[in-house]
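First up is the structure itself, then whatever we jot down about it.
Every protein chain but one is kept in place in this view of the complex.
As written, the chains take the letters A and B, and residue 1 is the first residue of each chain.
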């Protein structure tokens, strides 16, 4: 396929609302699958994404050493339930895959209520919701249920069944590389290891999928790498296998929680003043919406690994309500009602806007650096002087010319002049047409 | 003439009120002249200034290439009017030179109201005022009039006459160089191309003239260069002809709008932290009056050219209400009532105070850097110790000694210690007399 068109053109032409619907559609399709950090649920998820994006799927064997970690056994589950003394299924994995603690070892036995209780998890503060629990690195088993249901349980004998396997196998992840004009890369990463949870993180999976799909038709400056990994162990595995290539990563974003109604939140990279940090802050400041910017801290999603001191990559995370800050987080209430197409669409358009900044954030040289060039003789100046209204395009033109000395990128200019990047970009095109600017040859 | 006395002495001896009156007097004398960016009005203005300061007058031929610009044709005007169908002069250039759009091409013809209307400019929001309009780089003609008068015009035939010439000639500017002890220069620039407009910028012309006159009798450290140029094209021409000498400019100020009742406003140089920026901020902070400091932006007066990226000179602009921020700006209401001697005098004294800082802002070395020197044995310390009142001179002495380590200028010391520069300077003299300080030999 011939890739033409730029991100800027895409942003103008695309119906953002349609993309929100597409993302929501994909979330709905992925929602029922029981994913974990390994296993067939993760594979099935990647296969659905492949309908949109030609992912490479990597399988890493159990036992592979990845820095301080070891790729764990593969976990697969067929069924699970709890029956009461009358033989009624009171907990049924087929009704909600959250009912089983992820990575539970197989079990099938009769058990007293006293013993069972040690393996049950509820949320007393939200009695209608089922919590989401995992036990990846500690062999155990358990069930999650609503506190309401828990309170109705009688002190009788139960039958528990978890028809699962925890065996040598593989860790699976998906990767899609989109070659641009330069080798420098933008890394877009999401975790795809959660079962029926929508905001955390099917929303991220859907956004990355759509981003990859739409960008794949464009002519791009940067190369883009999209990865769909299990949280923590997946990014560690990816970094371990790709360590020698990470120097190419110029910018990166970890995508999560992009479908809820909250405002945008940007968590800065560990560097704190990386270009991605300034670019996202710029887009949010000019969005006309509420937003929040928070400093890096070593908790959250896979930015923890990308920003570990041995890598210290310029990777931030752009979310809506972040990790752990909404009550529905890691519960059955993070469902298809909790995410909405319009919020997904809004997040998507913010990501596009950020990438559009990165794509165009270059340095230019004013070709007439001594005094202002005469804009009037090029038709770039108002005809009758002396009027008091300062025209914003006029002023933007003067700012760009004044600061295009080889020190300032366009984003720097936009920030110093208080202009929106889109305006700067538009006016740079005009100035280029008149040979008043020239791209800096050796911009590193 | 033997030049003696310092700026500090001048500030003490001069009757600031008298200088305000002198400045106002000069403005009144210059007010009726029809100036433009070239022509006899500009020459006449310089000749009047020569009564106070021995200006060099430079004539630069039409067609001279000055960076991206070309020196334009010379414009001169003898008369202009509009007559109605009864032959009555309803607009008469001799009543106000603002009536004619500056650089209007000559014209003499009968014309319908419909056609005339295309060439009329008014200010509907201020129906009694005549606007000021120019058309330097776009050959055209026009008249300016009050909106009130405009509304009374009938749909009849008019006779328009602009008895002007637009021909090969010269661009004229004035320059006065005052040699000081060192080659490093302070540049003081004003534009003198506006017709009957007082604050913008006869106030600036008057302030620069008086500054030049009073400084010319003093013994000065810096060399001073005063230039009277047409706005934009004049500073571009000056920079083009003097490019090789601009490295000498250590500090500079663009003088404009110094006669209105508003508070002082300082627009910083593009560098933003130049010595001139710190000096002016210091003087304004200690003035006991309201003031405003704004960052550089590439619009306004000739600082646009001095601060273009190819020069990036440390030139700011100290005004009262700045460029375009008062309704009278570029209208007939910027007249002899709009500027007042007391505001002119106040501006003048602020300029003197700033230059006094520059003149004395050196680095000194504490001659007893290890522990405090014993002030008492030199009579510099109170006789009976243990009293709780901290004497401010005492503390200032200790600050100056403590910070005179070769890193801090006197202005740095004043800023860090929260002292007024004048106090620091006075106490430095005492410390020098006692050999407790010595001027830093190699202060660049």
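Just so we're on the same page, contacts are C-beta pairs under 8 Å (C-beta built on N, C-alpha and C of every residue); 3 or more make two chains touch, one makes a residue touch a chain.
None of these values were measured; they are calculated from a predicted model.
**Student:** For the chain that's not shown, point to the residue among A:239, A:318 or A:354 touching it.
**Tutor:** From the options A:239, A:318 or A:354, the contact with the absent chain belongs to A:239.
**Student:** For a quick check of understanding: of A:20, A:131, A:174 or A:314, which residue touches the chain that isn't displayed?
**Tutor:** Answering carefully, the residue with contact to the hidden chain is A:131.
**Student:** Have a look at B:102, B:196, B:209 or B:404 and name the one touching the chain we're not showing.
**Tutor:** For the chain that is not drawn, the touching residue is B:404.
**Student:** From the listed residues A:33, A:116, A:145 or A:307, report the one that touches the chain absent from this view.
**Tutor:** That would be A:307, which touches the missing chain.
**Student:** Footprint of the hidden chain on subunit A, which residues?
**Tutor:** 66-69, 101, 121, 131-138, 140, 142, 232, 235-236, 239-240, 243, 270, 297-299, 304-305, 307-312, 324, 329-330
**Student:** List the subunit B residues touching the unshown chain?
**Tutor:** These residues of subunit B touch the chain that is not shown: 366, 368-374, 376-377, 381, 383-388, 390, 395, 398-399, 401-405, 417.
Just so it is clear, only the chains that are shown with their structure count from here on.
**Student:** Subunit A to subunit B: how many Å between their CA centres?
**Tutor:** The separation of the two C-alpha centroids amounts to 55 Å.
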